[in-house]
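Missing here is one protein chain; the remaining ones are kept as they sit in the complex.
Which chain is which? They are A, B and C, in the order written, and residues in each are numbered from 1.
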Amino acid sequence: MLRHIAGRVGQAIVTTFGVLTLVFFLMRLSGDPTLLLVPQGASAHQIAILRHQLGFDRPLIVQYVAYLRQLLQGNLGMSLVQRMPVASILGSRIPYTTELAAGSLVVAVGIGIPAGVAMAVWRGSLLERSLAALVFAGQSMPTFWSGILMILLFGVVLGWLPTSGVAGLPSLIMPSIALGALSMASFARMTRIAVLDELSRDYVAAARARGLSLGAAVVRHVARNAAIPVVTVAALEIGNLLAGAVIVETVFAWPGIGQLAIQAIAARDFLVVQAIVLFVSFVFIVMNLLADVVYAVIDPRIRLSS
Amino acid sequence: MGIMKTAFLAAAITTIGIAGLIGAPAPALAAPKTKLTVDLPNDVATMDPQLQWDTDSYSVYRNIFDNLVTRNTSGKIVGQVASSWHYKSPTEIVFTIRNDIRFQDGSKLTPADVVYSVERITNPAFKSPQLSQFDEITSAAVTGPNEVTLTTKSPYPVLLAQLVKLSIVPKAYIEKVGNTQFNLHPIGSGPYKLADWQHGVRSVLTATPGYWGGKPPFEKVVFRVVPQDATRVADLRAGVADIVRQITPDDAKSLQSDHAVKVLAVPTERVGYLFVNAQWGPTKDVRVRRAIAMAIDRKGLISALLGGYAKPVNVVLTPASFGYPTGIKPWPYDPQKAAALIKAAGAEGARLPFLTSPAYPQNIIQAIQQMLDQVGLKVVIHQMDQASYLRDRQGTPQEAGSLAFGLWSCACQDADGTIWPLFHTGSIWSKYSNLAFDKAVDAARSTLDAKARMADYHTAFEILHRDVPGVGLYQADAIYGARDQLQWTPTPNEAFFIMDMKWK
Amino acid sequence: MNGRFTPGIAAILGLLAIYVFVAVLAPWIVPHNPLRQILLLRLRPPLTYSPSAGWFLLGTDDVGRDLLSRVVDGARASLMVGALSVSVSLLSGTVFGLLAGWFRGWIAIVVMRIVDIVLSIPAILLAVLTVAVLGPSFANLILVLGLTRWPRYTRVAYAQTLQVATLPYIRAAEMAGARAPRILLRHILPNIAGPLMVVATTEFGLMILFEAGLSFLGLGIQPPYPSWGSIMSEGQNYVASAWWMTVFPGICLFGVVLCVNLLGDWLRDRLDPRAQSR
Partner (left out) sequence: MSVALQVSDLRLAIGGVNVVDGIAFSVAPGEVMALVGESGCGKSLTAQALLRLLPRQVRQTGGRILLEGEDITALPERRLRQIRGRRISMIFQEPQAALDPLSPVGAQVREASGLASVAAREAVRRMLAEVGIADPDRRIDQYPFELSGGMCQRVMIASALISRPAVLVADEPTTALDVTIQAQILDLLRRLAAERGTAIVLITHDMGVVADIAERVAVMYAGRIAEIGPTAAVFSRPRHPYTALLLAAIPRLADEPKSRLAVIEGSVPQPSEYGAGCRFVGRCPFADARCNAEPPPLLETDDGHFSACWHTERLA
């Protein structure tokens, strides 16, 4: 188990390094923030001076090595646009994204998993078809569209919920639904397949032959067995949620790292973008390791064999 | 698990904290208004006033800091930290500094702080993007008990207009805490001080007791970040916000039917213009450029798309700026003649790349495209993000496209800040070269004699009118929406002084 | 939902056919020129009639263009973006996956590591970044979407190829002297085409959503040409006053993506032995 985890971490480090490198060069190829920073009337000479002072006239490879060196010392650097340590910028945004991701997971898991179980148990019924339509509807809407319409309906017309921004739990509801709807279908589909898979196994028939009802068999035996692939999906979906958060946070003016990422790319705030990508990779790794731990908790074959 | 738990906890605490801060939106009518809520489209980029001058940032920090000089509501430059000034020579200007100003930490504002502020922003090592606005200044020195003298390279007529943007920062405090801490926890001498700044969410200012300029009208001012136009308007209607910055002309029109709110609009020095590349492509031919000028129905654009919240301009400058010429008539709107000119130039069906970014009004750009297509051109819109737009627009004549829409403001209300960078030979914005024009604008930039400058600019604008390296379209309004009780007159330079506001 | 050909699936296929039909015939069936602006008739609600210009069944947009015509014409852009970008990513992703699965060793290590790298950058960020580098154009949009999504196919193609390559008849073909390209194309590709088609189907819906998302950020189809995403993005500021600009293209987009997703799910059930009834 430990060796397995070490291997995973090693792989993840290689991946993260690759991600960082890719993003570093992509960002540098897209220009630099100097033009965005200077007042409109600045001359070419004045722009060149600022670019030099900011260090963007150095060869790319020099900038790259300097960045890596700084990173290895645990320093994410200073945002040249906001003139603040990148770590503190990120630190102020991460809680919001965490909040949003948690809210969306509640929506996605809370609807997706029961729907998936129901779809498997009542396979071929009208209920299955209706649930399928529901979860796929959630996945088939552009988040910004459903977001805008929700804002219009619940925020502007009905006035039940804050239109956007951060204002306690009520303001979390709409963004969570908009974002959670995306993952809901993945959870439902995976749960359905996993439960169907398990339902066809002999131990379910054996449990029923012992006098258990189908419901009791699902609760006592199927649920835990089916949970294993679903946990894998959950770990992957966290990544998808972070990607979806980019648009949702922009629509709802939610001050998380998704919104920050778009703003930072637009502003060519390189170090902030790189730090966000680093953070996302980190979350990926942690989630996958967490999934491994959950497997071990659920499955005695993993727990006891290590 | 630990990480998740901590994050959740942090999130929960944030949520509770925010819920407490926002409180009830609708205040009781009887109690005096103590808290003003403002919706801005963007967060403050930096609280350090010497790092940039974007509208959202200075809407906030300009209430924390006093500047050396400022503009009054009628647009005239008046003293703020300086009580008066005089030119000792064409390159030396002497300011008398008020001695009754204190910073928010209680320390006195001295001439040394003024000198420090100038030296800080002009020090290349500080990497201020604003350096270019002040790099004509060669030295700043304390020359008397309450006196500071600034020296410029050459006679520099726009100096005072540029100094409107110079905030005075506390030397001792910055030297103690450093630039990063100063940016996060700024201290100024203005009517408000920063109480809380949640990045991307809000900044909260509270009134400075005993402010030298009088009692601030509200105890507390909350600036919220609300990027969506529609949401700012909804907040205003719902009473969640008392005043919102930057609403669209369409929203302004729809707000007129709501009696609880009002629209505050003022013509600014911001000019909407169409750049026409005189050094590359079909528009190298002056006939094509003139045809473009004649193909655009500016009045139609303004009435249909800007809801009247703009005024047509005759040149690439607004009347709010020094140097706006009176006698020059624009090219008349005449699509037939334009089409004929294009035919004569053999440019029928010529492809004109039209650069733009999401920062500019899309409907105007598409309307211009149709107007130009109707006279026989083929305009192709290239929409890219702002950074790429600037890179291409400021690149070589080939990269800059044939056309580009721009909204120009030099924040100095002077022709020098507009047509010099836009059209002077060798400027990064200019894809045009005319030595007579260069001579006129160079002359206007190096004399303090207002009459002579006016004459120079008249000459310059006549040349531009003939050569059409750009088409002035309109003077844009700054449009604010406010609750009806708020008394305030917005200014052409888009200052956002809480001190000038009142609640009725 | 269980892999059989039901009336529901027939209805979905029929609806998709209508979409494609409308998209192909758009230039001939639009009631107005989708690019023609009438500034005096901007932001008119659905069912507006103008004596000079005729009916505007779905209203007009913010520069007075007929919304119905733009939505119909937008179907073309949206479906084209979906189809072309899926083709690009399907093709490149499959080639990499086949090669990695066939040759294994360091080629597989390198390819699959790149796959991991690309997949661990949130797709929309990668797309925004790449657009910033390449500059926006229709071709670049396709390229960007394709380049962002190919790893999905590579993963599937790789896993399937590994599996299929060990089958006896492949080994037999190999021993009989068939060369790698021939084996890959004639024997392995047909065997892994099913799962790839399932991925391609759901990706198609995703790409349409993706284009809309990029348009929302101002980086999609170039104006004045309409795509559903760009119409909605132009409409977002008028959502309170001119809801039709946001609602109608959104419904069209929702409809097609829903159909494609349901179709993909049906295909998956048909092809995935694990989900078959026992």
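Operating definition for what follows: contacts are C-beta pairs under 8 Å (C-beta built on N, C-alpha and C of every residue); 3 or more make two chains touch, one makes a residue touch a chain.
This is a predicted model, so every value here is computed, not measured.
When the omitted chain is restored, the residue from A:F17, A:W160, A:Y203 or A:F282 that touches it is A:Y203. Residues of chain A that touch the chain left out of the display are 201-203, 205-213, 220-221, 224-225, 298-301, 304.
One rule holds for everything that comes next: only the chains that are shown with their structure count from here on.
Contact topology of the protein chains: fully connected, every pair of chains touching. More C-beta pairs touch across one of B-C and A-C than the other; that pair is A-C.
Averaging Cα atoms per chain gives one point for each, and the point farthest from that of chain A is the centre of B. Computed centre separation for the pair chain A/chain B is 37 angstrom, with centres defined by C-alpha atoms. Multi-chain contact residues of chain C (touching two or more other chains) are listed as 132, 217, 236, 239-240. Counting only residues that touch two or more partner chains, chain B has 228, 230, 234, 385, 387-388.
Chain contact summary for the complex, chain B toward chain A: residues 1, 3-4, 7-8, 10-11, 14-16, 18-19, 22, 45-46, 48, 51-53, 124-125, 127, 129-133, 135, 179-180, 183-184, 198-201, 224-228, 230-231, 234-235, 238, 240, 385-388, 390-391, 394, 408-412, 417-418, 420-421, 426-428.
Those residues of chain A that touch chain B in the complex are listed here as 30-31, 33-44, 46-47, 49-50, 53-54, 78, 80-85, 88-89, 92-96, 98-99, 102, 151, 155-156, 159, 162-169, 172, 250-251, 253, 255, 259-260, 265-268, 286, 290. Against chain C, the residues of chain A that register as touching in their complex are 11, 14-16, 18-19, 22-23, 26-27, 29-31, 119, 123-124, 128-129, 132-133, 136-137, 139-145, 148-149, 151-152, 156, 185, 189, 193, 196-197, 200, 239, 242-243, 246-247, 250-251, 258, 261-262, 265, 273, 276-277, 280-281, 284.
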